[in-house]
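Other chains dropped; remaining ones untouched in position.
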């Protein structure tokens, strides 16, 4: 089985490199990496990676701070889902929004954690989906501390 | 007939477990449960569950408080409908918005009720659609008290 | 020819009943009624009604007052159009927005008129499309008084 990794030159952090590092640590799976300019190019990248034989794709996006960036995020998200529905395969989307953190150090920390956690999610969906089921409803947050479940 | 139940690790309440509990109480139907990371993964989960033979899918989503979360909600909703239109089958979407309630206890109560009521909706759509027709235009609210019909 | 009528249990007015009443008064056409929980389920209902042999579908939706409801309205609208484009048939969408009127009596009046006028639109599109052409550009408003044309 092959994991597709799609990332962008727009991103200010080499999320693709972090994803590959985590994939190697966490699984024996092969991967194909494909870099495109920005987030609106990621759904096409995912489609192309599926056409090359990937079984799952991880898209690594970076969204700027403007309203236009938010609108591009909606279009990308609809496109990601379109690819999934037409292929019947998952695209695990890892998006960093530039306005998520006050300083660059914090942004880096969030991005690295989010990428690593979602790479493990992608591998688990492929090889061991029951692992995710054990975490169902537990308030997992990729990039931040998990908020935990609400229990009564 | 088989009911697909798709839930997330992002959710802070084990909505999948509640759905299964209600399904067992309310019907003899079999189910397949599938857990994915977050709401943007639910349309793909629904497609995969249909590919595995499900006749209807219940998606159980949890939406955060930020504007970005709202945008993800739109993309997920378009994706849910895309899956339905391409398969000709229903995806009953149960979404909890974190900003619906002031405290966690209230949120839990809404979530549990909404899941249980929509599980019954899904079963009725499959086995007894006339039951929903009797409730047409009566202001049903899943998770809250029904508001009732406006009559003149 | 058969008219599909899709309505919801969420609606506070029995729009399906009004639609059937108007359809019987205005035409000899047969109909199939199908009730689903809420507006996000209407595109799937339309698809299912077309699969059952309907030639046109009337969807009767009720939209709440929150921002989330508005987002669901967008998703539903995109889905309605998706069904139409894939089937090459019309889905006449009758939507009531809860914030359209100050009191329930007014809301009822708008809803009833809008349903009745759009049922006639649907029948005319099927049986007598030239009738609509005569009204082209005349500022028809379903549910309110027509605003009339701007002429110079």
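By letter and in written order, the chains are A, B and C; residue numbering begins at 1 in each of them.
Keep this in mind: a contact is a pair of C-beta atoms (placed from the backbone, for glycine too) under 8 Å apart; a residue touches a chain by one contact, two chains touch by 3 or more.
Keep in mind it's a predicted model, so treat the numbers as computed, not measured.
Peer 1: Out of the whole homomeric complex, 3 chains are present here; how many copies are there altogether?
Peer 2: Per the structure file, the complete homomer consists of 5 copies.
As a convention for this text, only the chains that are shown with their structure count from here on.
Peer 1: Listed by label, which chains are in contact with chain A and with chain B?
Peer 2: Both chain A and chain B are touched by no common chain, going by the contact rule given at the top.
Peer 1: I want to confirm something about chain B and chain C. Since they are copies of the same sequence, is their interface symmetric in residue numbering (over half shared, so same) or not (under half, so different)?
Peer 2: different
Peer 1: Degrees of rotation, nearest 5, to put the Cα trace of chain A on chain C?
Peer 2: Resulting rotation angle: about 145 degrees.
Peer 1: Per the centroid of Cα atoms for each chain, what is the distance between chain B and chain C, given in Å?
Peer 2: Taking the mean C-alpha position of each chain, the two centres sit 24 Å apart.
Peer 1: If you average the Cα atoms of chain A and of chain C to get two centres, how far apart are those centres in Å?
Peer 2: Here the centre of chain C sits 40 Å away from the centre of chain A.
Peer 1: Which residue numbers or ranges of chain B touch two or more of the other chains?
Peer 2: 74, 78, 82
Peer 1: Along chain A, where are the residues that touch chain B in the complex?
Peer 2: 70, 73-74, 77-78, 80-82, 84-85, 88-93, 97, 118, 121, 125, 129, 132-133, 135-142, 147-152
Peer 1: Which of the residues in chain C end up touching chain B in this complex?
Peer 2: 7-17, 33-37, 40-41, 43-44, 47-48, 51, 67-68, 71-72, 74-76, 78-79, 82-83, 86, 104-105, 107-108
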